[in-house]
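Structure first, then comments.
One protein chain is absent from this view; the other protein chains keep their places.
What follows is chain A.
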Amino acid sequence: MKLHTFKIGGVHPEDNKLSSDVVAVEAALPKVAVFPLSQHIGAPAKPVVGKGDKVKVGTMIAEASGFVSAPIFSSVSGTVAKIDTVIDATGYQKPAIFINVEGDEWEDRIDRSETLETLANHPELTPEEIVARVKDAGVTGMGGAGFPTFIKLTPPPTAKAECVIINGVECEPYITADYRLMMEHPDEILVGLDLLMKAVRVEKGFIGIEENKPEAIRLLTEKTAHDPRVEVVPLKQKYPQGGEKQLVDAVMNRQVPAPPAIPVSVGAVVQNVGTAYAVYQAVMKRKPLFERYTTVTGKRLDHPANFIVRMGTPFGQLIEACGGLPDCDNKVLAGGPMMGKAVLNLDVPVCKGTNSVTVLSGADAHRQSAQPCIRCGKCVEACPMGLEPYLLATLSSLKDYDRLEKEEVTSCISCGSCQFTCPSHRPILDNILQGKGAVMGIIKARNAAKQTK
């Protein structure tokens, strides 16, 4: 079997997939569910409920505001307690809707049966109808970034989609949510892929899975054997293969040019397996996005597990369900150890993009102190975008934003491979992100100035 992979850079972090064989179970309902209004890239959603309103599971509580935005649905039934702020995974205070949970009453339109609906039985589903249902269900990218899915399904007129790539790579260490989803709901994911292919009017679908998940590769290969349009692509294990651009390179051998180009510029529409599943549920079951697979894991947790979690559930409750935090210094991450965000407290709620709650304990929670750069060039070798991280970090510290822009800092995907590989333990990505933020601000201001002229 020939294994594909991306061509530049990459690193090999320890796998640590502790919960691979733990079947996902439904997490207990929280007492209070908290829904930040900004769970996606784009404008925050606008609340449509007020204090004292009764809601059911699946009731829309906030609507999309603007083109790049997504509505938010309640994952619980109960009464709206307040609209206040909460510290979310980014560490910022964000407006959020708090709902006191009472019972578990679902909206009637949601089909809760387990029967598999296929596209063959639903000729009424035109591409426009699929996109509309995906948009109305508030589906956003489930891999972490949280870009509203319907936008990816309506590519700009300058680009032409040629295939849909389902991202089952899960290259982040520790996380097993996508793997469990592939093992437990392969048929739904494949119908989801079918829907995505119809929505963007293509006849080719790929499913990219890394070699460390042989069971998922076998299962999906078997399930797609009869369908010549769909191909499962086994990939060599290498981080950050789950990055959109790296995955397109690995699967199609095409490299997406520097921003503003996007994957569809080279013909690819990339969607996470979780997104494919959410699309299936949104279109076929009329179930909006309020529930997801989330891994709760850590070397020192009593029993790492996979949960089907109602959004709004606080991290603390999930960690308790796995035996609680160990008695030492801990770092609790929304996401995996490479790109996850360390949370400030355990009241942070699970959101649309929370694929994992990862607990790093003891020495793993701490960074080692930085030493002088020895100019070994290992960061340059590791960078999957072909950048020079040591240089970008230095220029960022010097605030030399002109040169930083010339050195293509905006291409950085924040994967952290540079810092992971640095023998001197230097905070390379910390510095680059600071400089990248400044440069993005400058570019935005420059474009705004151009438009007003």
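Methods note: contacts are C-beta pairs under 8 Å (C-beta built on N, C-alpha and C of every residue); 3 or more make two chains touch, one makes a residue touch a chain; residues count from 1.
Keep this in mind: contacts and distances are computed from a predicted model.
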item	value
Per UniProt record, name of the chain withheld from view ["Ion-translocating oxidoreductase complex subunit D", "Exo-alpha-sialidase", "ABC transporter ATP-binding protein" or "Fluoride-specific ion channel FluC"]	"Ion-translocating oxidoreductase complex subunit D"
Residue of A:Thr140, A:Thr224 or A:Thr421 in touch with the missing chain, whole complex considered	A:Thr421
Selected from A:Lys238, A:Lys331, A:Lys352 or A:Lys436 as touching the chain missing from the view	A:Lys331
Residues of chain A (touch criterion as defined above) contacting the omitted chain	8, 11-14, 91, 173, 245, 249, 252-258, 261, 266, 325, 327-333, 335, 337-346, 360, 364-368, 371-378, 380-381, 383-388, 390-391, 408, 411, 414, 416, 419-425, 427, 429-430, 433
